[in-house]
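I'd like to ask some things about the structure below.
Of the protein chains in this complex, all but one are displayed in their positions.
Note that the chains take the letters A and B in the order they are written out, and that residue 1 is the start of every chain.
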Amino acid sequence: MPEGYRGRWPDRALSAAAIIVSLGALELAVHFGSVNGKIIPPPTAVLQRMWDLVSSGAVLPPLGTTLYLLFVAYVCGCGTAILLGLLMGRFRPVYNLLEPLVELLRPLPKPALLPLLILLLGLGDTMKLTTVGLAVFFPVLINAIQGARGVDPVLINTARTFGYSPLAILWKVILPAAAPMIFVGMRVSLALGLLLVVLTEMLAGTGGLGFLIVDMQRSFKVLDMYAWLVILAVLGFALNATFVRIEHWAIYWVVEVQ
Amino acid sequence: MHRILRSRLSGILLLIAIFLLWQVAATSWIDSPSLPPLSAVAASLVAGFQSGELPDAVAASLWAMMLGYCLGVLCAVAVGSAMANIRPVRAAFDPIIELLRPIPIPAIVPPLILLFGIDAALKIFVVAFSSFFPVVVNTMGGARAVDPIALDVGRTLRVGRLRMVRSIIIPASLPYILAGMRTSLSLALITTITAELIAGSAGIGYYILAMQYAMRTSEMYGAILLLALIGYLLNHLFLAGERRVLHWYRTESA
Partner (left out) sequence: MLEGLIRSITFAAAVCGVLASASSQAQQLTKVRVSTIPIIDTIPLAAAVAQGYFKAEGLDVDTTPTVGGAVGLPALAAGQIQIGYSNIVSIVLGNYEGLGFEMIAAGSASGDAPPNTAALFGKKGTDIRNGKDLEGKRVAVNTRNSINWLVVREWARLMGGDPNRINFVEVPFPSMTDALRTGQLDAGFTVEPFLSAGVKGGVTEIIGWPYDRIMKRVPISQYAATKSFIDANPELIVRWVRAYNKGIDWINQNSGSEEWIKLVAGHTRMTADQVRNIALPVWDKTVNPAAVEKMVDVMRMHGLLAGDHKLNVGSLLHTTATTEVK
């Protein structure tokens, strides 16, 4: 069991060394032919290609397409899920009515809906937003329900004594109290939403990072494929890091207000 | 059981109403291939099972998924335990994990096709990859959850290393590991379908895709309902198993 993280410097060095050694080993393996460079290009070549894509600005249009789809679907999906989740968590009759339906739809892997939605809704933005929105919806919904249920009844009763309307209670008491739980769900939904955005772009391609990865694979432009993959990985990493920062800020603010 | 059913009565009625509405609408006033009647969907499911096409697809998906899942979970528990207990291991693996974890799964499939092909090997690797991360994170969290006092007591009583792992560390971290495994299980199903949609030559995902190309919507709806059922069963089986394991360990360590 690590007793605290003493001596950060040696650990940091070890971490950096681990990455450098792995990439270096791969570079050497390709160089000396034990790995087929046409199928796994050397890391230096991938980085070079990435740099070309970024510096020439070619990275911006697909990045924009992917982010737009994710952002819109994420906001809409989370919004509706939080609203519905709070209602379901707070009002028993609503919960009883909708819960079996939710339980039926929840275990379905949302990617399975993609071919059907393509057939029904075509290939436009409606289909894409619906697909991603559906995937984002459920984790947040479940957590919002749980969060709303877990609110200390004392808080609710106190608010009621102060004459808060049911709506005000929902907004001012339950939502902040359930917020930590909701954020946990939103984090899962972020990853799931990005997964579906990339998958949708791959299957219904008109643009975006997912489409490019598949397009490059089909043209056997392996170097480009890996370059776009790393760009997408960086995007995923950045999105996650941003989310954690926003989460800390929001929770902190919520705790302060309380 | 009856209590639960009675409280969800309105919800169950809603489901029945939706299904009835679907059947009536599809057979009378909506005449579109987009909404086949429920009876047609059921018929396609029966036909699929009789011809053996659906059982083959289900078997292909589940077999690859379970293999990948077990592989990913075992690696994750091993690596996670090592990371929790040996600091250099943690320092070395942590950045690699943090960099690989946020990669969306569909993105790694096209490069891996060039390495593994389009069959079970690809699916097993991809599922193992996605199953790894939730469990490794939870294993480390679980190790942290072990009561240091219990460990000290064990050390004072000169309890053997193996016995300590069995009686103190595992029961404390088990709930966390199992929670991670539960997340990984639903993620494994999602990953399997995803891999099949991108690279498929067998499995339920490929079946749905092939039906899309043939524009057979009844079969698509049927496969989706079947998939929802499978997901539901997997989750419930896991929960039941989880409860039993935790119960057994609790009585064991006591």
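In this text, contacts are C-beta pairs under 8 Å (C-beta built on N, C-alpha and C of every residue); 3 or more make two chains touch, one makes a residue touch a chain.
Please read all numbers here as calculations on a predicted model, not as lab measurements.
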| item | value |
| --- | --- |
| Visible chains in contact with the missing one | A, B |
| Touching the absent chain when the full complex is considered, from A:76, A:101, A:123 or A:251 | A:123 |
| Of B:56, B:119 or B:242, the one touching the omitted chain in the full complex | B:119 |
| Absent-chain interface as seen on subunit A, which is shown | 38-39, 118-119, 122-124, 204-206, 215, 217-222 |
| For subunit B, residues in touch with the removed chain | 110, 113-119, 121, 199-201, 206, 209-210, 212-215 |
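We adopt the following convention: only the chains that are shown with their structure count from here on.
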| item | value |
| --- | --- |
| Euclidean distance of C-alpha centroids - subunit A vs subunit B, Å | 18 |
| Residues of subunit B touching subunit A in the complex | 7-12, 14-15, 18, 34, 84-85, 87-88, 90-96, 98-100, 102-108, 110-111, 113-115, 143-144, 146, 148, 151, 186, 189-190, 192-194, 197-198, 204-205, 208-209, 211-212, 215, 217, 220-221, 223-224, 227-228, 230-232, 234-235 |
| Subunit A residues within the subunit B interface of the complex | 1-2, 10-12, 14-19, 22, 39-40, 93, 96-101, 103-105, 107-116, 118-120, 191-192, 194-195, 197-199, 202-203, 209-210, 213-214, 216-217, 222, 225-226, 229, 232-233, 236-237, 239-240 |
